[in-house]
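A protein chain is absent from this complex, but the other protein chains hold their places.
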Amino acid sequence: MATVIKNGTVVTADLTYKADVKIEGGVIVEIGPNLSGTETLDATGCYIMPGGIDPHVHLEMPFMGTYSADDFESGTRAGLAGGTTMVVDFCLPGPDQSLLDALQMWDNKTSRANADYSFHMAITGWNERVFDEMKTIVQDKGINTFKHFMAYKGALMVNDDEMFASFQRCAELGALPMVHAENGDVVASMTAKLLAEGNNGPEGHAYSRPPEVEGEATNRAIMLADMAGVPLYVVHTSCEQAHEAIRRARQKGMRVYGEPLIQHLTLDESEYFNKDWDHAARRVMSPPFRNKQHQDSLWAGLQSGSLSVVATDHCAFTSEQKRFGVGNFAKIPNGTGGLEDRMPMLWTYGVATGRLTMNEFVAVTSTNIAKILNIYPKKGAVLVGADADLVVWDPKRSKTISAKTQQSSIDYNVFEGKQVTGLPRYTLTRGHVAIEETTVRTQEGHGQFVKREPFTAVNKALSTWKELVAPRKVERTGIPATGV
Amino acid sequence: MATVIKNGTVVTADLTYKADVKIEGGVIVEIGPNLSGTETLDATGCYIMPGGIDPHVHLEMPFMGTYSADDFESGTRAGLAGGTTMVVDFCLPGPDQSLLDALQMWDNKTSRANADYSFHMAITGWNERVFDEMKTIVQDKGINTFKHFMAYKGALMVNDDEMFASFQRCAELGALPMVHAENGDVVASMTAKLLAEGNNGPEGHAYSRPPEVEGEATNRAIMLADMAGVPLYVVHTSCEQAHEAIRRARQKGMRVYGEPLIQHLTLDESEYFNKDWDHAARRVMSPPFRNKQHQDSLWAGLQSGSLSVVATDHCAFTSEQKRFGVGNFAKIPNGTGGLEDRMPMLWTYGVATGRLTMNEFVAVTSTNIAKILNIYPKKGAVLVGADADLVVWDPKRSKTISAKTQQSSIDYNVFEGKQVTGLPRYTLTRGHVAIEETTVRTQEGHGQFVKREPFTAVNKALSTWKELVAPRKVERTGIPATGV
Amino acid sequence: MATVIKNGTVVTADLTYKADVKIEGGVIVEIGPNLSGTETLDATGCYIMPGGIDPHVHLEMPFMGTYSADDFESGTRAGLAGGTTMVVDFCLPGPDQSLLDALQMWDNKTSRANADYSFHMAITGWNERVFDEMKTIVQDKGINTFKHFMAYKGALMVNDDEMFASFQRCAELGALPMVHAENGDVVASMTAKLLAEGNNGPEGHAYSRPPEVEGEATNRAIMLADMAGVPLYVVHTSCEQAHEAIRRARQKGMRVYGEPLIQHLTLDESEYFNKDWDHAARRVMSPPFRNKQHQDSLWAGLQSGSLSVVATDHCAFTSEQKRFGVGNFAKIPNGTGGLEDRMPMLWTYGVATGRLTMNEFVAVTSTNIAKILNIYPKKGAVLVGADADLVVWDPKRSKTISAKTQQSSIDYNVFEGKQVTGLPRYTLTRGHVAIEETTVRTQEGHGQFVKREPFTAVNKALSTWKELVAPRKVERTGIPATGV
Partner (left out) sequence: MATVIKNGTVVTADLTYKADVKIEGGVIVEIGPNLSGTETLDATGCYIMPGGIDPHVHLEMPFMGTYSADDFESGTRAGLAGGTTMVVDFCLPGPDQSLLDALQMWDNKTSRANADYSFHMAITGWNERVFDEMKTIVQDKGINTFKHFMAYKGALMVNDDEMFASFQRCAELGALPMVHAENGDVVASMTAKLLAEGNNGPEGHAYSRPPEVEGEATNRAIMLADMAGVPLYVVHTSCEQAHEAIRRARQKGMRVYGEPLIQHLTLDESEYFNKDWDHAARRVMSPPFRNKQHQDSLWAGLQSGSLSVVATDHCAFTSEQKRFGVGNFAKIPNGTGGLEDRMPMLWTYGVATGRLTMNEFVAVTSTNIAKILNIYPKKGAVLVGADADLVVWDPKRSKTISAKTQQSSIDYNVFEGKQVTGLPRYTLTRGHVAIEETTVRTQEGHGQFVKREPFTAVNKALSTWKELVAPRKVERTGIPATGV
């Protein structure tokens, strides 16, 4: 049984051309004119693009005795509804927990996933077991990325020593370190100061972590990665300061990737000054929304290639959960939704405005991260042999974003009221048509774990270069030169 | 009759995989395992890559009553010997010459071309005929790029007014303006000053056009393109100052491409201080070679994507021709060779050192420029349907570059003595095996003109954006507000 | 007869201390405790500072058959009322006019000046007479600065060739070139385009010359000055782009000064969108007002020293004169007032906010430009022997700026309605108390021309350095090395 997508225009990160796409067994088997199959999807007026990959989500994430509201079922369903066919979640080991145990716990959550997924492993402490388990994680578990939190002091945060050790280990294993870049010491101290001064509303969250605090941590992580001789991926780059650090590194030839979120591209700090506490608290995430100048910086980064990937950091908490933080912004669970809206929002604010070409849209929503994660062209491509994770994109379809009609489990949407034009007609996950416009046909458990190999071409090239310029000992015959 | 390249690894700008490649009628007809055909090329241990595209050559260029020594025959032969399967030359209309007449003259030179070619059209003056002919050039002649010389005062140079008019015309036509960016007024003035001071040796050429002079012109061209609402391509970016201007523009989201030459990446200004006049004069080109810091900047640009394409500005003059300038560096014909050596030099100094991945090598030697020139994937790709312009690259083959063994007509080589590892085993031009290691089997007249359509995705996106942010008139009811 | 300022605190560019100041014969004769004289001025609660120097004014400037409304009488009176004790005007030779003739014409306007003044000489064309007269201007006429207009095409504008020649001449003469930095070709072309599109209101003026256009010209002038080996002074630096070019130059050790205007520091582009044509037209000046980000950039430049001087470009036209441009913004006379308001506005928005220290206030309103113009410590200082150009500054005095109460001849004020705190209690011009709070006691004709010597320490140092790094000829014995 074969599915054929007919009459559309294939749009990839580097090509735009008319062709039909034939799918069998969950993979693309043919691309060309006049194909036929048992099932036909009409793509007239549409673009056939690689399904989106969201490399930054937190589904069913444990938090203060509860969990983030979207799990792998509702999360992947929301993603598919918006054209995203794969997510990468973060496995977060507890204090002294084995990485392998944690991975097992995380894996247990995925049984109802509607789309494919993978994991980044977080390094939340450092000891010999972690050092050893990293090898197993990479070589046996198919995970080639390690996340480091430079904030969340007393919880997930690691210090420079730990990060540097882990980055060096990543270099050996051919893995890619990632960082949440905010100076956790300063955030903690500022938080205490603001609370002490009675500045306890949601806007205090933003005050506690201004752009300079993110810029500093980004800059620091880059230096550590450079000294360790490993590429670096900076998650949720939200501001010019962090972007500047990334640009400055890249301009020296360093291999650093930045990931702006769709939220930071389109929403700004004024949200926190809303008189409605709930409105403001629902937007509390780290880093917080910034002003328009920072938005301009992020868009320009996507245009010029200094930023590589648009993600969401989808971590949805209900209004009720958010209200844990009434009277103390530090207790507001950090996170917003976005999985369902990332692609329509980016298309509307990026492609329709002329900031991005369609090909760049594909690159930053799918292909670039597939390459970075070393799963290209299985994912992120429209090529024979690739997984049929596809979105048939209707550039004319329109809607107004609303919590009322969303797939996510939560009771609000930070993009509420935004008019988007450009939506999926169909979303396919390994050939299965999970979405047909507003009709949801997801299959619980259809989603599979995607293994990822280490040692990308970039890792290897960087190691070669670092070996070439490594310190060389000066040979001397005695002290002084003539001998002591 | 089909040719199959077997046992190799296909390497493109974004993929590396084992596959055979089958060619019929000059195009790729199949890519996959276990292919067979009438002719088999063994690619064991080799990479099958898109043939190189050199977008910056001057073959049989008229100069002071003579011509640059390599014509379309020897030039394309040299290119093929080094893995380059397409060149783009510059059509240079004389004073008041019709663009169409000039194009005819340039076309006449190509009858013996061994590989495919195209033209950039130079705008060397401005009037209504030029304005009108630009449309014909784009719409009928298949040329979507216009070159502007900001130097060569009294000859090819255009002023800001002319450039701005031409850039605006390019925006309308969906074409891409290019610039040779040096401040021609300053170069002319400095040249006169140096000669007056007796500084007449080849090193005076370098003194007359230091990096700041190139940086200024680059910066100016970028502003003009931005105001005109059109992308810009800066040829032969040789220094940090020009690169900085490009980076600064890109960081604002401007669409600017920079093209370093293999010479500037690997040779430095010390060549001009050679005590041998001939040695120094043979390296005279514009911009001149720079110091090591500038080289580092250019390499980093290729790594980070702020520079897009590696070219040669191949414009070979014999030692005898160079000696026109004895006693007056301003009369030394500007130009060096490079067509044959670009790819082996870039591989050796770029890929083997770990500065670039193989995929990045393909991108900067072929794929990027194919996209910029809007001939992708006909050129620059290993895809079914693409022209079989391919190089089977043997990463182990080695040689020492020498004028004695080169294809170029001239009597020296600026890379003389450089050891390169990484050379073509085969080079194919539209399926014809023109090169098999050291054996040359080029066919005179095999090369064809490659037409290029205007309105790339980037042009269109930029126009959309510029329209969106265009000045809006303030509606007023009188003067003053209450009416005069 | 001696005047003593008692009970105040002397504030200079680098000192703050309690002292009385005694004045005789127009100069400071003693500074110290317990001084006495025939006249006493009480400075209790006040700061005794060097009088302001406004290095950028156009008094009685010829324009389209009329003149800018403030002449040397009303202009210097306005300056004194605001604490400014010296102005520097621009002598603008007509087409082919002798510099010396023009200077004579400008000198004729000054007979009623109430405060001291000097001139910058404009270079509005280039020929041998200009070359020769520059020497006379510097050596006999006491003028060490030459202004170059990169805009006003067809009128004052000079091209790169002319500027470069003039800059080199300045280097020889030890003079300082100045530039009005906007790309005149682009401004002219944009102006025509906007008018053709019906965009003829005052906002069109701003649209015709966006920041990139100023940044480009600034960058170009800097390169020309660097190649000529002479320092550069950029007048009315209004935007980040121009400031960035200045910073970038300075960061390479180049000697470049930037001069923001008080208007650009405190007013923004929204003024041009006012529905009242008069309101908008009264703000038409070049460069136009910019947005808040540009303001932030300018303030930071004053804080860090990358910008050196705050001026006004005072060139006041009445509303009636402004209305020449109804229906065609290009005919609106360019210029606004500011002489009277510069110091109170800068104090209020700079010192009272903590952006600047009091010492920095003195530096950027007086001392820095006195040094640049080589008239320090005669002007710009509170030192024995210095001219008694002083302002007794009352940091508590407040007023609301209004055209109704101003000294300037025009019928409006661009700062109308701004509340300022910090105003002169007394302003003294060479010892004469011209202002006592709101009482004006200026003396027509009291003002004298201030001669300025060339070859500042900075000019000399730069010349030394440029000689040290000048191109050196490579000595060769033959061609080739072995002889031809």
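To keep things simple, chains are lettered A, B and C as they appear, and every chain counts its residues starting from 1.
Please note the rule applied: a residue touches a chain if its C-beta (ideal position, glycine included) is under 8 Å from a C-beta of that chain, and two chains touch if they have at least 3 such contacts.
Everything numeric here is computed off the predicted structure, so don't read it as measured data.
**Q** For the chain that is not shown, enumerate the shown chains it touches in the whole assembly.
**A** By the stated touch criterion, the chain not on view contacts A, C.
**Q** So which of A:Gln104, A:Asn159, A:Asn291 or A:Thr438 would be touching the chain we can't see?
**A** The missing chain is touched by A:Asn159.
**Q** From the list C:Asn7, C:Asn359 or C:Thr421, pick the residue that touches the absent chain.
**A** That would be C:Asn359, which touches the missing chain.
**Q** Any idea which of A:Ala78, A:Leu103, A:Met190 or A:Leu373 touches the chain not displayed?
**A** The missing chain is touched by A:Met190.
**Q** Given that one chain is not shown, which residue among A:Val213, A:Val256, A:Leu356 or A:Ala434 touches it?
**A** For the chain that is not drawn, the touching residue is A:Val213.
**Q** In the full complex, which residues of chain C touch the absent chain?
**A** That gives, for chain C, the contact residues 13-16, 247, 250-253, 255, 296, 299-301, 303-306, 351-359, 367, 371, 376-377, 457-458, 460-468.
**Q** Touching the missing chain, which residues of chain A?
**A** These residues touch the chain not displayed: 159-161, 164-165, 183, 185-186, 189-190, 194, 198-199, 201, 203-204, 207, 210, 212-213, 215-216, 219-220, 223-224, 226-227, 244, 248, 272-280, 323, 326, 471, 473-474, 476-481.
Here, only the chains that are shown with their structure count from here on.
**Q** Assign the assembly's chain-to-chain touch graph to one of these shapes: line, ring, star, complete, other.
**A** Basically the chains just string along in a line.
**Q** Based on mean C-alpha positions, which chain is nearest the centroid of every protein C-alpha shown?
**A** Of the chains present, the most centrally placed is B.
**Q** Once the Cα atoms of chain A and chain C are superposed, what angle does the rotation have, between 0 and 180 degrees and to the nearest 5?
**A** 180
**Q** Per the centroid of Cα atoms for each chain, what is the distance between chain A and chain B, given in Å?
**A** 37
**Q** Would you kindly tell me how far, in whole Å, the mean C-alpha position of chain C lies from that of chain A?
**A** 51
**Q** So the centre of each chain is just the mean of its C-alpha atoms; given that, what is the distance between chain B and chain C in Å?
**A** 46
**Q** Going by the contact rule already set, what residues in chain C reach two or more other chains?
**A** Touching at least two other chains: none.
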